[in-house]
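One structure coming up, written as structure tokens, with questions to follow.
What follows is part of the complex, with its chains left where they were.
The first chain written gets the first letter, and so on, giving A, B and C; residue counts start at 1 in each chain.
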């Protein structure tokens, strides 16, 4: 199966959701309490995917809300420099701050994050700041689940999805679940379910699908997930099982398995975002799903071996070289 | 066109949303400032529709949340006495109060209301209090737009609609727009649009459809409304134009017009709820749409001539008698 | 001991705090669930005290915030008609509603209330709406404890007390504790303590003093209370023990006991407010504390025998007649 996109669109991908600041431990392999210096990067799943996509040569845009301060300015400049259209990144005028993520790297296996997400600017994107004329210019609208966590960002995303469907823009839903700012598990399940049913492609970890189905982590079955979602809009569903690799299912009944490539892991952050951008790059460029899965895995393998998420996003050449090396071993 | 319902269901209609207290001016034809005594009734659009339906002989149930106090107790008892199944009316345990509506009847043409809707119990119905086994027993799920105004009631309704569609329960969406408790017009439009597209039947005033379409009152056109909604789930759309009567449109292209029956008006409250219950009664009983429109108009005409909304709901005999009188004039 | 007041003031008493609507059961001696009709009165402790004072011939004013609707209009008109200066009763412009109190009279011994206090207008009085030129014209500033429950009303009261002390206005603190809208017992104790220490006269029930001292109800001792408060500003402390009567303590070491007058009780509401207005009337008119205690008790006895609180406030003649009858029995 190949995935078809409208050919008459200005942007390959427009992402909607948060663009934040990551503060990555300069001294790592230690608890954060002992980390005394932090490096600043752009972060946030949809921002990372837009940056990763742009680095792969896709034409990317972004819909989001930035704080009216030094951190917001930094993000806008960084993303513009990365080749992303920032014309629909609005500036918050009510004093909301940029979201922050401090990363702790105790060891490659023990990474954790400390997030600042109280009243952050990205969650204040409002539906009237989502422009129909912009959304309709994209082949793909990339939706991050975290943008559904609170109003008015939640309604902005629901509107964007509605507009995408109206204008033949494929909706890709990256579940990207973060426990912060959500009111309850039931509420999460309601909105994840609502958007997943209206999306063309859904990508997430098995745990994230469990959250969507209001199950305890580990209770869900891929079979049930695809049986339910294929009754609705989706025709491609990607379920990631960590080091066991990932599965892609299509509405016409095919199933594909992707394998994780072994690499020297520095930290686990950024794996999902780099996976998504490379996977989508492959789809948009007409590659088959097997190849897209390899692109995703290779891109993730490269990012987890480096210090940042956004800065470390690979080029097509790097991805293809890694695939070539790994497949020929 | 006739509307078909599943025949193997326990309930004709289950309504979801608010059940409140109306405090109606005992002394009327004067400003509320001069009204010194108020009579207590059950109120709230979906409660009124459930009561009206039950009085017409339908088997009705209700999903809602009641305050843990004298007003909540009163509502539960009144609705049970009216023959409604109250097993899914849960009692709030966090101190939320019953919504109140004081009515002011200056003259038949000048009626206004004063609503207490801050943190009212009905808006705290949560998705885990919506029971799949209950929803699936209904021919009709009657959704009131006001229940979408705030979380978690909003999510409870989204879940109920999802369950209704899963189990072949017809979703009837009564727009029932109240400006209170909504955050913004944009937010209102997002959720009204979302639920309308997933409903089988949508009923509302022209002004309410304008709200759904994020237009100024008076800007909307029936043609545009039905063109949009018929691309989605709805196959019957009722648009009410006050004294000019109402229109019903079906997906297969038919249009029907209903006329308002002239009557001695005491106040305008309750007209919409009595209309909806009689219209739905007619549909469920296999009557054609022309007849359903007459039932709605007759029921409304009876209620506006009386003091209360819930207490005044007519019987089938009263409705048929009024139609007979009016059509033979 | 006699209490001295400045003689060059325009107002005998200016009360600050809530003016609300009481909805009293027309049919009583039954649970509220079975009460179908309610009569409307002005209510709220400081409003009742202002009305009671005015009826006794004192020149009264009021600082408060009213809803911009029919209930707010009614209160303003009623209080103006009662002879109270309403020039400092501001109208809320942000949609806050008038507080409501439904009363339930099951029997003279079993009275309860159901209060609507969510985002009510009176709690939105802000410090810039407290006018120094107005406060300084009063002999007495009457502060109700409930006005301390939330910001900005809390700060408005703190400011009013500060201004009163600056301009030689006696501060009378009626503890008037209502559990609604307070955040926690600790918070309550902090603000009750703060204002009590800055007041000249403190009036409350033993239970209310326990709340002020962050004790469980019944734990407090009058001895401890007066020992603490007399280290600060107060020089007269009234502690009410319900049917056992009330005690007045003065800083110079005197103690007085007042007895409750037996009467045919219809309900218990309004007893405290009528007590306070008659007690203060007596003080202002130079009567000794024994007489003031009798005035308080007599006024309370009259109000509990009638249906309303505000409407039932007695005249001086009625009070003196009751005292005369009771003392000569």
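Definition applied: a residue touches a chain if its C-beta (ideal position, glycine included) is under 8 Å from a C-beta of that chain, and two chains touch if they have at least 3 such contacts.
Keep in mind that this is a model prediction, so the values were computed, not measured.
Of the identical chains in this model, 3 are shown in place, and the full complex in the file is built from 4 copies.
One rule holds in what follows: only the chains that are shown with their structure count from here on.
Shared contacts of chain B and chain C, meaning chains that touch the two of them, come down to nothing at all.
Mean C-alpha position of chain B lies 44 Å from that of chain C. With touch defined as above, chain A holds no residue shared between interfaces to two or more other chains.
For chain A in complex with chain B, the touching residues are 126-128, 151-152, 155, 158-159, 162, 183-184, 186-187, 189-191, 193-194.
Against chain B, the residues of chain C that register as touching in their complex are 23, 26, 31-33, 35-40, 69-71, 73-74, 77, 97, 100, 102, 104, 114, 116, 118-119.
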